[in-house]
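Only a single protein chain was left out; the remaining protein chains are all shown in position.
What follows is chain A.
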Amino acid sequence: PQPMAPSLNNHHPLEARLRNWDAQQEEQKLQIQRNVYGVGVPLRRQFELKIVDEMDQKMGLAQTLPSIHRDILTGNDSRTDWEDIYPDEIGYEEDFHTRLERIM
């Protein structure tokens, strides 16, 4: 039994799966860490990620660009994926207006 959603909203069946993939994998990793090491370890990891994201934002780095600190914390510094080969074209921090224009 195939799901009806792709035929109704004209999206490729993989789109929804891939959009949530990274977040789901992160969550799964944190859950495993919590089960094995206790609640302190994932909590600390999330604190560190928040600090790193704030630092990148202050430096003017857009969230979609690769950030070395974030990569080290999430374990992506020894991994390559399609995102590194076909990156997003925006290289600068875009303001609210261009972002809204793109969504509309």
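Quick note on the criterion: contacts are C-beta pairs under 8 Å (C-beta built on N, C-alpha and C of every residue); 3 or more make two chains touch, one makes a residue touch a chain; residues count from 1.
Operating definition for what follows: contacts and distances are computed from a predicted model.
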## Note on the structure
Should one name the undisplayed chain from "proteasome endopeptidase complex", "Hemoglobin embryonic subunit alpha-like", "Serine/threonine-protein phosphatase 2A 55 kDa regulatory subunit B" or "Arp2/3 complex 34 kDa subunit" using UniProt, the answer is "proteasome endopeptidase complex"
### Task
May I ask which residue of A:E27, A:E54 or A:D81 touches the chain that does not appear here?
A:D81
### Message
Tell me which stretches of chain A touch the chain missing from the display.
### Response
10-15, 17-19, 21, 64, 77-83, 85-88
